[in-house]
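A single protein chain has been omitted; all remaining protein chains appear in their positions.
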Amino acid sequence: MNMRKIRVGITGYGTIGRRVADAVARQPDMELVGIAKVRPDYKARLIAERGYPLYGADEESLAALRAAGLPARGVVADLVAGCDVVVDTLPPKQASRLLPIYQASEARVIFQGGEPAGIAEVSFNAQSNYEAAVGRRTVRVVSCNTTGLCRALGTIDRAFGVEKARVVLARKATDPDDPDTGPVDAVVLDPAPAQLPSHHGRSVATVLPHLKVISMAAKVPTTHAHFHSLLITVKDRNVTAGAVVRAFEEATRVVLLDSREGFRSTAQVFDYARELGRSRSDLYELAVWRDSVTVVDDEVYFFMAVHQEAIVIPENVDAIRAVTGTMDRDESIRLTNRTLGILK
Amino acid sequence: MNMRKIRVGITGYGTIGRRVADAVARQPDMELVGIAKVRPDYKARLIAERGYPLYGADEESLAALRAAGLPARGVVADLVAGCDVVVDTLPPKQASRLLPIYQASEARVIFQGGEPAGIAEVSFNAQSNYEAAVGRRTVRVVSCNTTGLCRALGTIDRAFGVEKARVVLARKATDPDDPDTGPVDAVVLDPAPAQLPSHHGRSVATVLPHLKVISMAAKVPTTHAHFHSLLITVKDRNVTAGAVVRAFEEATRVVLLDSREGFRSTAQVFDYARELGRSRSDLYELAVWRDSVTVVDDEVYFFMAVHQEAIVIPENVDAIRAVTGTMDRDESIRLTNRTLGILK
Amino acid sequence: MNMRKIRVGITGYGTIGRRVADAVARQPDMELVGIAKVRPDYKARLIAERGYPLYGADEESLAALRAAGLPARGVVADLVAGCDVVVDTLPPKQASRLLPIYQASEARVIFQGGEPAGIAEVSFNAQSNYEAAVGRRTVRVVSCNTTGLCRALGTIDRAFGVEKARVVLARKATDPDDPDTGPVDAVVLDPAPAQLPSHHGRSVATVLPHLKVISMAAKVPTTHAHFHSLLITVKDRNVTAGAVVRAFEEATRVVLLDSREGFRSTAQVFDYARELGRSRSDLYELAVWRDSVTVVDDEVYFFMAVHQEAIVIPENVDAIRAVTGTMDRDESIRLTNRTLGILK
Partner (left out) sequence: MNMRKIRVGITGYGTIGRRVADAVARQPDMELVGIAKVRPDYKARLIAERGYPLYGADEESLAALRAAGLPARGVVADLVAGCDVVVDTLPPKQASRLLPIYQASEARVIFQGGEPAGIAEVSFNAQSNYEAAVGRRTVRVVSCNTTGLCRALGTIDRAFGVEKARVVLARKATDPDDPDTGPVDAVVLDPAPAQLPSHHGRSVATVLPHLKVISMAAKVPTTHAHFHSLLITVKDRNVTAGAVVRAFEEATRVVLLDSREGFRSTAQVFDYARELGRSRSDLYELAVWRDSVTVVDDEVYFFMAVHQEAIVIPENVDAIRAVTGTMDRDESIRLTNRTLGILK
């Protein structure tokens, strides 16, 4: 480990920003130098209460934060100036608004999956292509669904060879802290108007370009996880359900849950995350239903759940190390896992 | 058409029973001779208000109905004695309780999809195997999901040959009049504990035995429709999306909806059914998203919605005619469609 | 009845516009001269299929409708020119955009409850103040919640004198055809930020100014009805639950439902509306839970449900007659009730 800590700033403090902030604060090799916030809401107050340095998104935000009695230190440009790495966690397709500021600085930038792939040099998933991100100026951590798919399909591909993967996503409608977005009682094409195959298959290819993945997606009225149904044709005709389970058991950041033990739904997956005592009851691991794993002929079937709020958090931590070139993949994954309480 | 009307009785007056009752009452060749009901609730009162003859499920029910001032005429055995055909619409796996009564009578019996296939001589879908039911003593109209799949896969198979069909079902959690069953905010394995492939593929095979169908299912918090994602490998390598759409356009009891015209979710499908002015805002047709139909290589993809409450109603009407042998398939389908307001 | 039919045009064809259109089309003394629509979606197509004359919201809409092959006849100004009465059903707070067009015409205009009270000369509820609207140029039919409260509180007030009414509203989150608005799993202050008492009490006062009504509101994840809890201090100390029920039995457009008969929730209220065979499964009546009516000391308590999509429809029909002065209150209410299938 190098002597000086990596100085990390975060723009945006919503679902992802808050989690990256706390994860960074737990890393022995990182220093959280500040967070940029738009409004003086309760989240801004919590930044201050936690002792994290607070910045305004712009002059107007800065004034509003200060007017609310919050100790804001400057604006985004001031924050970025003091960073080795900035983690951009703005809402989807908004990062471009801060690009000039990022580009005027020396900081390396980590973007999130809501941005177009073209925004960064590399689309990133720690297990799949950590090395490709080493030393880069810009990296994009792929979305929650894509991260889950990279973990699952990467594991299957390494063990059995993926001939063709098909995935149907029942997407959470929104995050649990959002009371505005629906639906209340409907399944919604995603995207709407219809587009088949959906972008998720192509998103996996930004990380694992050789994989053939067909995806279909719809939104359902839930808040706690995406739910994926996988149907994968593999190359290894000797594949068995037991061998698939073993491959997942050996994979990092994958947890196997058994519906016979009570994991009958995403409700119990969320309950399990609460029991684990994690920060915010987050489940960083991809959850695969162990007893759903089934093989018929040369096809592998299973269900899995992606805790959308949490799954990309360890990836962001690893991405920070990758761009700074301070640690190799396995060392970073191990350290991230240990600090976040991820078992394997 | 034969001179005497087919005398039809119905046991159970829940989601399906009520609809079959009204559908039978609209048929020129049928007479609704009565409905058996357990409790003197508002549904029982509506039977009386509509002038349908009311019977008790047993002596206790008969007494309760009468105590509530409802004009109940007798018990199930009395009802069955006056029927050519009884349509059993008891809750799933309950029909066996009335089997002795049915067997002691001359009546032919139509069962619903919640019963095991073995309860009847034939599992039935009008378009797929009407002829197999002609003259039978017992027939089982397959479930809502299976009916939808028979319509969709039968159409694709006849036009292009189905090599292998894969379907992922996002099942409605419950019917709109049920305030007890959840989930509220979860996706639930169906069945739970997990069973992959789910029974739906095998259910299709009870009607279309040569089809290879793999299915996976989960329940989502909605009430208005099942939502299916289809991924079908076809034999005809020259298949195109346009040709698939045309095949559906020619199929009976299938409606094509375009998400660009506003059909972005099952919410608008339900809205459409209300606009059509149908009894109870029911959509008897399978709804296929026209602009979701996509072909990549030899695989056909599309989304479809199954209005669980309504889709089996025309099938029940046809099944009544099939068992009595009073009409051939095309004649029955045409008459059913016309009386229920189904366009094609 | 006068010889010439009242020529009615409708701007907006969403939840309310579609229902007013069909209701107008059923009135023997009215002629539906056209509907103005923005987009060529499935609702526009249904206008054409129903044979209702179609107009564009503006030139752009007109072009879009025609480009989609729909037989649009002109723009809003053309429609308004041919009307005795225009029913504006634009989204909340949007009607002002069409005010110049309305004002340049001779037509009388009916606005909906989403507009500010100041937009019209009179805020209207047929049972409460029909006469105040007679001959007016502009009238505003109050919102669904206010209509329900006017029916309930007006009835109680006439029978027992309302000293002070308190109402807590659990508002539906959105209409059933809207898959975008939430919440999914939350109760939301309405309005948010908080405002107590909520506007509903004051809205009742626009129709029944002498009533003292305190209201509190929150949104819940449902689509089929608003649910109100009433706590009313009455002047008549001899009030009994039986007398309250009788007052409701005599009131028009109020239906009494008994939870012991199965009406345990708004789910069964919706189910009941479907059973009644009404257009779109609408319940025009206020639904009061008969067996919830309770009196303790001088306070009356009960639950009621307001089918938000439907309750204002008969009011709009009556408002049309009121402004044209073609019928008196009781005659209009009777005719509206009969044509819409309202029992009393």
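Per-chain numbering from 1; labels A, B and C assigned in written order.
Note that a contact is a pair of C-beta atoms (placed from the backbone, for glycine too) under 8 Å apart; a residue touches a chain by one contact, two chains touch by 3 or more.
Just so it is clear, the model here is predicted, and its values are computed rather than measured.
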Hidden partner chain, touching residue among A:R202, A:R246 or A:R274: A:R274
Residue of A:A107, A:V184 or A:V293 in touch with the missing chain, whole complex considered: A:V184
Given C:R19, C:R140 or C:R166, the one touching the chain that is not displayed: C:R166
Residue of A:G262, A:G325 or A:G341 in touch with the missing chain, whole complex considered: A:G262
Missing-partner contacts on chain C, residue numbers: 166, 168, 170, 183, 185-189, 192-194, 196-197, 214, 216, 218-225, 227, 229, 231, 259-260, 264-267, 270, 289, 291-294, 296, 299, 301-303, 305
Interface with the unshown chain - residue positions in chain A: 18, 39-43, 45-46, 176-179, 184-185, 224, 257-258, 261-268, 270-272, 274-275, 277, 279-281
Chain B residues touching the omitted chain (full complex): 173-174, 176, 178-186, 188, 219, 221-223
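Here is the rule we use: only the chains that are shown with their structure count from here on.
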Turn needed to bring chain A onto chain B - CA fit, degrees, nearest 5: 180
Interface numbering overlap (same over half, different under half) for chain B and chain C: same
Chain A and chain C, separation of their C-alpha mean positions in angstrom: 46
Chain A-chain B separation of Cα centroids, rounded to whole Å: 42
Distance from the mean Cα position of chain C to that of chain B, given in whole angstrom: 35
Multi-chain contact sites of chain B, meaning residues that touch two or more partners: 185, 224, 264-267, 270
